[in-house]
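One protein chain omitted, others in place.
A, B and C label the chains in the order they appear, each numbered from 1.
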Amino acid sequence: MNFDFSDDQKMLKEQVRKFLADKCPMTVTRRVLEKEEAYAEEVWKGLVEMGLTGTAIPEEFGGLGLGALELCVIAEELGRSAAPVPFSSSIYLAAEAIKLFGTQKQKEAWLPKLASGEIVGTVAVSEGLHAAHPRNIEAKFAGGKVSGVKQPVADGAAASVAIVAVNTGGSGEQAISLAIVDLKAGGVSSEPVRTIDPSRQHVTLTLKDAPAEILGDKQGEGWSQLSRIMDGGAVLFSFEQVGGTEAALEMARDYALERYAFGRQIGSYQAIKHKLADMYVKKELAKSNAYYGAMMLNDEGSELTEAAAASRIAGSDAYVFAAQENIQTHGGIGYTWESDCQFHYRRAKLLALTIGAPIQWKEKLVSRLEAKNAA
Amino acid sequence: MNFDFSDDQKMLKEQVRKFLADKCPMTVTRRVLEKEEAYAEEVWKGLVEMGLTGTAIPEEFGGLGLGALELCVIAEELGRSAAPVPFSSSIYLAAEAIKLFGTQKQKEAWLPKLASGEIVGTVAVSEGLHAAHPRNIEAKFAGGKVSGVKQPVADGAAASVAIVAVNTGGSGEQAISLAIVDLKAGGVSSEPVRTIDPSRQHVTLTLKDAPAEILGDKQGEGWSQLSRIMDGGAVLFSFEQVGGTEAALEMARDYALERYAFGRQIGSYQAIKHKLADMYVKKELAKSNAYYGAMMLNDEGSELTEAAAASRIAGSDAYVFAAQENIQTHGGIGYTWESDCQFHYRRAKLLALTIGAPIQWKEKLVSRLEAKNAA
Amino acid sequence: MDFNDTPEEAAYRKQVREWLDKNATRKADAKGMELPRDLNELIAQSKAWQAKKADAGYACITWPKEWGGGGGTTIQNVIYGQEEANYLVPGGIFAIGLGMCIPTVMAWGSEEAKKRFVAPAVRGDEIWCQLFSEPAGGSDVAGLRTRAEKDGDEWVINGQKVWTSGAHFCDYGILLTRTDPNVPKHKGLTMFWIDMKDPAVEVRPIKQMSGGAEFNEVFFTNLRVKDSQRLGNPGDGWKVALTTLMNERLAVGGSQGNADTDDLIELARDVTVAGEPAIRHGGVRERIADWYVQAQGLKFTKFRTLTALSKGETPGPESSISKIVAAKKMQDLGSFGMDLQDMGGVIRDRKLSPADGAYTEQWIGAAGYRIAGGTDEILRNIVAERVLGLPGDVRVDKDLPFNQAPKGK
Partner (left out) sequence: MDFNDTPEEAAYRKQVREWLDKNATRKADAKGMELPRDLNELIAQSKAWQAKKADAGYACITWPKEWGGGGGTTIQNVIYGQEEANYLVPGGIFAIGLGMCIPTVMAWGSEEAKKRFVAPAVRGDEIWCQLFSEPAGGSDVAGLRTRAEKDGDEWVINGQKVWTSGAHFCDYGILLTRTDPNVPKHKGLTMFWIDMKDPAVEVRPIKQMSGGAEFNEVFFTNLRVKDSQRLGNPGDGWKVALTTLMNERLAVGGSQGNADTDDLIELARDVTVAGEPAIRHGGVRERIADWYVQAQGLKFTKFRTLTALSKGETPGPESSISKIVAAKKMQDLGSFGMDLQDMGGVIRDRKLSPADGAYTEQWIGAAGYRIAGGTDEILRNIVAERVLGLPGDVRVDKDLPFNQAPKGK
């Protein structure tokens, strides 16, 4: 039994943690949010200099050739500091998509630049308020060009390349393909869209005959590709959620120890104690599920989809709850603009929605469980 | 605004309460449960002598000709004492069914005997573990005879007459009719079935060519009749649930005041205080919904179905929660056979299931809300 | 059981409705009209409307006529409120003054003070705020630290209040101070009325997480008040404050956010779960049912309270449950409405989001609503103690002098 990260992975985690504690305190998140910056450039640069963007990209494409486990420990720390950087869009999603499904030529074209942090990538699926589903994707690809409107797209303004879900004709899942769109090549306009968490910039991406090519060789495989990309994303985001949960729980605990009411620490009241115990319980369940997700992702295991869904469900539940009850623990002060509580409240909900809401993932999970149960 | 019971109704409630406090303490419920009596005969006799069985039955059929509101206040008190009597089967369901849908002749035949308490009636719908639905009713009626197995049937051994849901051919809801079966007329056998609450006897009713007639004039109306009967039942049972919730909450509160741990009353710990506050909140929501249900039932109002469903959902939630957390408040002693906590735990779940589980009623409610919303 | 008025109530309602029809515009007929967004304009309109109400006997309906009130009953007050809610009229800025401050002045002020302040407040000429909460206080209101020190016939006040609603436009306020730190905390407090326009009073708005700023911090730097501005005896401030807090109207708890189950049904028809209409998803339907049942429960609990009022009875403690249920429902329903929009749920833009952005706004707002005017936890304590008779929390500071009680930072 070795259900833990290796010493090397833990050391990497510690490095990232130190860097972020130093360079990315909540004042940075606040600055990005208040000034509506695209992202914290100096933090991004630091992460790039540490080589983190290349972590899981093969050496032949300029990366470090490490695996998913290394990405997981980085994700946990990015989550802990609610870092305002395009790491998830560019690395968990875009780079992974090209690595998994791109042709050799596509990999050569994009992975080195993503690995080096020279450019940022993203994935564009959603078209408004309808959940991702073959039926809900109207962006069209034909004759090497994409037209359609994607909204919201995380880091869409910063990105130079996007993996875009498109309809290439046909029925059901077979209608969907993924296209690589060079966002600097014309036919692309982007307009910022206001979200609940302005520390992570989102845009509406309008594509009008934007030059594009299909990811990989064949059309019609986009839906299953997307599903696999999202499974990986779910695991990685769940580590961000675990990190965020820990940070919110720590804030709540520190405040509960320091704040007095009626002559004693508010942390001595059972209403607060049990609230924080519940946060802890949810956090541990999320962490354990995330670990299994990490193992399945790293091994490309047969239970990846179930493990990813479980990670996402538990992670979303833990972080949303912890962020919410952290404000409640703080009382009035926690609801002010001055308080850092808001950053977790915003980020927790953003993470819970950004690659699909838990209710959708529960459907995905139970469909798998049904199939196994029938077998 | 007069959203309350009248003084007369409150006086009736007080009388019933006094009688039950005196004649039907928990020792009686315990006796019936432990000795597996069909019901507490002396309590039933007392209720009959007070004329309560005839409350809502018209005077021309030997009743008092009062309305649903009077039944509601009686129900609340029966619920408070977890009374082991067949009142609900006989009066809320069987008598109401005949009163609402029976022919003049059927009313004359059965209502006076039900009003006088000379006989007990019941309703038999369920056929095992499948929820009531036209598709799930296989008992057949043809040529004046019914065959089929109904399970579980509350008070089936004590009853002399049953309203039985049967299939009379045709499709969908039109296939269902309600039959009046004289349980003493042959073709009927009943075998006790063990339930979670042996203080309310249930049986498996096996009908083999049992003589029967259709309730009312016409076949094929059973499903809508049953729906109306269950709406009324839902409101009346919700008053039992409110009464039961109050009793469980009182037990928990008394114990929390009397029991000490670590030198102080356990009721001074927030974990207990907030638990009891939650019981109270659920109880008040249930009570307010039940009041509206009572008004709609009494006035045969256009929102009866919504109000009945809301009463049932809130009542089930309140009583199941209060009964469960009453045990938790008592700790180990609450889980012993000697403790009276068990009677509420059993009864709460029984009431929540007996005319259909909340999940089914939520479907009924939302279907109505959808229709209104579309209108 | 019915929802009908008694004949007297019906007559009063008719009279109210006629007066309102003459003097205001029904919301149903007010298409496109709205109340001014500019604060000064809003205050001006509010004052004009309040004066009109006072002239007609509809301001402070339950107060005696000699104080400028309507000399009416509680149920008449409720009826007026129900009817007025159908009209586009400004309201709210006088609620704290007339609901809490002036009753305190009436109970504890000198005759001069009453004569000076009550009538102008009823007419809306002067607006009042309540200055109790402090940064260190929170749920523990009596733990306040703002000092008032006697200096001849005056008191010198230094300290800070927080969460003062409307402080930036109020004329007067009632201020709770600590005048003796050497006795247990509830015993060393004294109440004053103060002039909010005094230069020694500085008001700074508090920006909330939502972006709004309805509340303020208020700083006192050597504010001098006369001893005649005292309300009640020195050291009796907590007793005086209880008068104020008792008058804190049960009205709170109304807000359940803007989106409710009807909106949710509409949204669920439009969006999908696993590719199928969300309205067909059993989990969505269960939530709609549960929240509908909660909303109905709150509505009919209010009707039970109104019935008691209508009969001249004092309502029971039922209404204390309202905010416990409503605030959490507001947060959860908002959050779930966002979930149904999936990735699109992160958008915060009234023009792009369903129900005019209501889900998102109430998800954000509820995080504050669950705290304001009594946290979920304090309200449960209140239900447990006042309704169920359970013991209070252990109070370690009960008998300690205030300056020796543990306070943290």
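Keep this in mind: a contact is a pair of C-beta atoms (placed from the backbone, for glycine too) under 8 Å apart; a residue touches a chain by one contact, two chains touch by 3 or more.
Computed from a predicted structure; not experimentally measured.
Within the entire complex, contacts from the absent chain reach the displayed chains A, B, C.
Note on the undisplayed chain: of the listed residues B:95, B:210, B:353 or B:369, the one touching it is B:353. Only one of the listed residues, B:53, B:288 or B:342, touches the absent chain: B:342. One chain is missing from the display, and on chain C it is touched by residues 273, 280-286, 394, 396. Panel shows chain B; residues 125-126, 128-136, 151-152, 193-197, 202, 258-265, 269, 271-272, 320, 324, 327-328, 331-339, 341-342, 345, 349-350, 352-360, 363-364, 367 of it touch the chain omitted from the view. Residues 1-5, 69, 249, 253, 256-257, 264-265, 267-268, 270, 272-274, 276-278, 280-281, 284-286, 288-289, 291-292, 294-295, 298, 307, 309-310, 313-314, 359, 361-363, 365-366, 369-370, 373 of chain A touch the missing chain (whole complex, contact as defined above).
By our rule, only the chains that are shown with their structure count from here on.
Using the average of C-alpha coordinates as each chain's centre, B ends up farthest from chain A.
Distances from each chain's CA mean to the overall CA mean are smallest for chain C.
Distance between chain A and chain B, defined via averaged C-alpha coordinates, is recorded as 51 Å.
Under the contact definition stated at the top, the residues of chain B that touch 2 or more other chains are 270, 274. Shown for chain C are the residues in touch with two or more other chains, namely 377, 380-381, 393.
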